[in-house]
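Presented below is the structure to which this report refers.
Omission of a single protein chain aside, the complex is shown with its protein chains in their original locations.
The letters A, B and C name the chains in turn, as written, and every chain counts its residues from 1.
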Amino acid sequence: APATAAAKCIKGDRKAPYTVGWANIYSVPTWMKQTSGTIEDVVEQLKAKGLVDSYVVTDAEGNANTQIAQIQSMIDADVDAIVVIAGSSTALNRVIEQACEKGIAVANVDSLVTTDQLTVKINTDSNKWGAQAAEFLIGAMGGKGKIIIMNGPAGISVSEDRRAGATPVLAAHPEIEILTETNTPYNAAPAQEAMTSLLFQYPEIDGILSLGGALTAGAILAMDRQGRPMVPMTGENYRQFLELWKEKGLTAWATMQPNWLGGFGVYAAVQALEGRDIPAFVEVPLPIIDNSNLDEYLARAADFPADGYIYSPYSLEMFDDLLAGK
Amino acid sequence: MTPPVLATREVGKRFYDNVVLRGVGIEIRPGRVHALLGENGAGKSTLINLLSGVLQPDAGAILVDGQERRGLTPAEARRLGIAVVQQELSLAPHLSVAENIALGAMPRRGGFIDYGQLAHGAGQLCARLGLDVPLDLPVERLPLGQRQLIEIAKALWRRPRVLILDEPTSSLSAHEVRTLFGLVRALRATGVAVLYISHRLNEVLELCDWVTVLKDGVVTADQSLEGSDPKALVRLMVGREAGDLFPPRGTGGEGKLALAAHGLVGESLRGLDLELRYGEVLGLGGLLGQGQEETLRALYGDLPLRGGEIRVDGRTRRAASPGRSADAGIAYVPADRKREALLLPLPIRYNLVLPALRRLATHGLRRRVREAITAASLIREFAIKANDPRDAAQLLSGGNQQKIAIARWLPLSPRVLLLNDPTRGVDVETKREIYARLRRMADDGAAVLLLSSDTLELVHLCDRVAVQRDGRIVAELDRGRLSEEAIVRASLGMAA
Amino acid sequence: MSGLELQLRLLWRRNAGLWSLFTLLAALLVVYAWLHPGLLSIAGVARFTQTWFPVALVALAQTLIMLAGGIDLSIGAMVSLGCVLAATLVGETATAAGLGIAAVVAIGATIGATTGAIVALLRLPAIIVTLAGSFLIAGAALLVMPRPGGSMPDWLSDALAGDRPTALAMLILLLIAWRVLQATPLGHAINAAGDNPQGAFRSGVDVPLARIATYALSGALASFAGVYVAAQTGAGDPVIGMPLTLDSITAAVLGGVGFLGGQGTLRGAIAGSLLLVILINVMFFLGFPPVAQYVAKGLIIVAAMAVRLLRAG
Partner (left out) sequence: MATALRTHSVGRVLLHRVTLTYLIVALLWVVAGVLKPGFASAGHLRYLLELAAVMGIVAAGQTLVIIAAGIDLSVASVITFSAMMLPLLSPAGDPSGLAGVAATLLLTTAVGTLNGLGIVLLRVHPLILTLATATILQGALILIAGGSAISVNNPAVVFLGNGKLLGWPMTIVTWLVLGSLVTALLHATVLGAWLFAIGTNDRASRLAGVAVGPALVAAYAISGFCAGLGGLLLLGMNRQGYVGIGEPYLLGSIAAVVLGGTSILGGRGSYLGTVAGAVLLVTITALITVVNASAGWRSILFGALILGLLLLSGRDRESR
């Protein structure tokens, strides 16, 4: 490793093998469990290379205040790298800045914080997520019609960003009429409940702009139960959605928040510790699932939990390419 | 004669269609102890609730110092110098003795509680009442009688001009009653007006100067007590000649051993030995708080024991619980009916069948009709004055609640009765019935253990009396040696 | 008995049920300090109390209500509202910041008093009134700030949540303030109103007023917890307080507050909140994986309660 480290926070005083900490916001949901899986996988690979020797996990049980305390504990325990999915886009700022000052490599993935004093932020672009989804839907609807927008929980950056990304696209198409919007947790049951009531309300719906998670699956189930004709819709790589998509032969589009962002975070942090110059922000391109590659995803479905997400394959080489901006 | 400090003029009160008071006038004067008598449910407590602002009259007026007061509230009544001893109901169980005494009237200095004055004042009051308890003890840890004394201390704390005592002695033992009387006399001497409600007629005769009698919500007598005797009082209340209060004693004490306790050690018990035989009424006496209640609870299986053993019908009892005892035919009537016996918000009928619920049911399914019949017959037998058996038990007068606490065990025909002050607040006529019934049950072979604060009961009803002191039985007085004096002497630790 | 002696004895008495909790905490603190010697410095203490302080505040807020015989499900939402309001209202200068904080706390107190008035005067069940309140308040927080943002002055963040143990000092001040309140008739009325509302009313205690006052105080405490979270994190977040409602109840009950009111102490609640926070930290240093963390946490909380109750007999 070179004497002067290039990445942010890195002071060059930490030597391999490293201790990696994973500050999980909530380990119970399946998406998080899958993400933990990719982290453990990458840690194992790095252990084999002699770069990592120990790995610690915390679980904040969904409470951002607890997550602050746990990151504080990791700082106190002097781990070398911290991977974090933020329980709040603002709440962790100060503790992360502290970690950075201590020379700890902090990789923030998925839900990002607003501070820039950390080693690397890795994420897809939530704005693009929303924009691309809107573009697909409008295209599939022929530029006009009535839609319902399904959002994740209110007050959370990710769901607000996706919605914000869709706004200008929708505004550019005055013939698209937004009937109404929902806010539900990223889960099928509440989405299905909300959608059912809305279906009774709106006899005419031409498209569903679902902005993530298992929302689309809920919508499809609701429509199916009422015998309503399927309409174009968007969504994410939730296994049940992809299966229903195939089963119903939908006109649909999906992207994903790859679970391997977690594993990638570990890799990037360790690379930074190793003295590699890595960018402050790595934008992971949004993989697109459409009718052309749906079957590829479904072919691997059995490897993923029934209530999980079928993410695209990853490898350390791929991470290298992403870090190099390729 | 001094003018009345507190009076009512033609007050009436009804609850729904139940007219409780009709045109009642009463005049309470300074320097006089005024007795208010009446059968259970006659409307005494209701009247004092009107006098103290807890309830509002439907008709008539409340007069304080000759002036009509409309919309009197408890806080206002208190400001006017009216203090009421509602039994244990108004204590805050988790707060300390001192804090309870000053509840709602904390001494303050500069906006803060003046603990100096609190400790001093509360300490003094306790001393005057002969109450020897730490001021910082939560009142829930005190036996009922001591809680009652604290309720009295609380009333005195406010230096009232009018002191209303609703059955203040119903769970005090003879000794405490003496102290209280001394205190009341002292207050009378300083010009305090006292309204005194009691079902213990000789106490009334001893202490009071004047009597008002309520019957079915109407004043039937308002006269001086001079020259009265208990029989005359009963005549006033009931309207006919009084018979003997206590039933004649049978043979008693010859039956087989029902319950035997050996060397019981536990909360307040320090090696207690006691034997109870079928066919006898055994009294349990002593000063307040000597562990008598714990003795009953231990026998009933409600007290964890650290030592000793209890034999039921000669067999050592192992896993004990109230449920098992009840199943084995042992009944327990607690003293504190409001907290330990009744389910106040639930219907009277329901309260009456609770212990027998399982017995009355088939395969766990309730038999409503059977329950209703059982309850109705108990209401009749015990002359429980209830408007409707579906009313909440809390709407009953105190004495009628007490009847439920006893009556509800009868459908189980218990072989052993453990009774803690069963006639607390019960009017004379009902007392007579209860005594007769207890005696009859003993004659029929049941074993009765009667813990009582009323020495008369112990002397005249029981076949034998055990006196408890400091967690042990210190004397057993058989029929030949039974007398009030002997009990008091033994209670105080003097040789019998 | 002198006044001082009475006061001290009452204090001692109220601790009686808490010794096992205190002992458990002491043991955990020793283990924690041993695992993490950095705790034993001013900065270490400062940082530790910072994570604990908001939980302690909501535990206090909940305890007040429960002491008076109620329960408050809107505490978490109130923290969120306090947080976003602080990140909007608190200005850069010292005066502006002071005024801003005062305004937030006043708003919290007002909302609390309103809730209290509905519960006490209309005699509706607190659990549902405050559940409805939680939606109303959470909605208001989202209107103030639909997504995380805003900012707090850096100097304020440093002062409240920097390397100085300000949080600890405030906690001690709060305990003193509570002692002072307990020594007033109002404090006493709060206890009595929870213990035996009817009896207290008959004894001339203004029960509705005591109830309204507790809700107002509790609202003020919860909104101040929001202010503190804003300072600690440097920004506002409209949903950050949500998980704190349950924490507040757990801490209060762990600290010996009875569900039916009248019994319990603030220091018990603070100890309960400390247990929740320190458990998490100690488990991290002991290297518990999340699965074990959940199980251990559940068991230890039950044990902490059971030991006390079984010993009390």
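Descriptive notes on the structure:
The working rule: contacts are C-beta pairs under 8 Å (C-beta built on N, C-alpha and C of every residue); 3 or more make two chains touch, one makes a residue touch a chain.
Owing to the predicted nature of the structure, the values given are computational and were not obtained by experimental measurement.
Touched by the hidden chain within the whole complex are the displayed chains A, B, C.
The omitted chain makes contact with just one of the residues A:51, A:166, A:217 or A:278: A:217.
When the omitted chain is restored, the residue from A:12, A:103, A:190 or A:275 that touches it is A:190.
Among B:59, B:361 or B:383, the one in contact with the hidden chain is B:361. One of B:341, B:407, B:428 or B:446 touches the chain omitted from the figure, and that residue is B:341.
Among C:142, C:189, C:269 or C:282, only C:142 touches the chain that is left out of the view.
Chain B residues in contact with the hidden partner, per the touch definition given at the top, are 15-16, 49, 54-55, 300, 302, 321-323, 325-327, 332, 334, 339-348, 350, 354-355, 357-358, 361, 364-366, 388, 390-392, 394-395, 408. Against the chain not displayed here, chain A makes contact via residues 27-30, 33-34, 37, 61, 151, 154-155, 179-183, 185, 187-190, 192-194, 196-198, 200-203, 214, 217-218, 221, 225-226, 240, 243, 302, 304-308. In the full complex, the hidden chain is touched by chain C at residues 69-71, 73, 118-120, 122-129, 131-143, 146, 197-198, 201-202, 207, 211, 246, 249-250, 253-254, 259-261, 290-295, 297-299, 301-302, 305-306, 309-310.
Assume only the chains that are shown with their structure count from here on.
Shown here, the protein chains touch in a chain-like sequence that does not close on itself. A centroid comparison over C-alpha atoms places B as the chain most distant from chain C. Comparing chain C-alpha centroids with the centroid of the full set of protein C-alpha atoms picks out C as the closest.
In this assembly, the C-alpha centroid of chain B lies 43 Å from the C-alpha centroid of chain C. Chain A and chain C have Cα centroids lying 34 Å from one another.
For chain B, no residue reaches two or more other chains under the stated contact definition. Of all residues in chain A, none touches two or more other chains.
Note for the complex: chain C touches chain A at residues 36, 38-39, 44, 47-48, 51-52, 54-55, 141-142, 145-149, 157, 161, 229, 232-240, 243-244, 247, 277, 280-281, 284-285, 287, 289-290, 293-294.
Interface residues of chain B facing chain C in the complex, by the touch rule stated above, are 54, 74-75, 78, 84, 86, 89-96, 98-99, 103-106, 108, 111-120, 123, 134-138, 154, 304.
Taken in their complex, chain C has these residues touching chain B: 1-7, 9-10, 12-13, 180, 183-185, 188-189, 191-192, 195-196, 198-206, 258, 262-263, 313.
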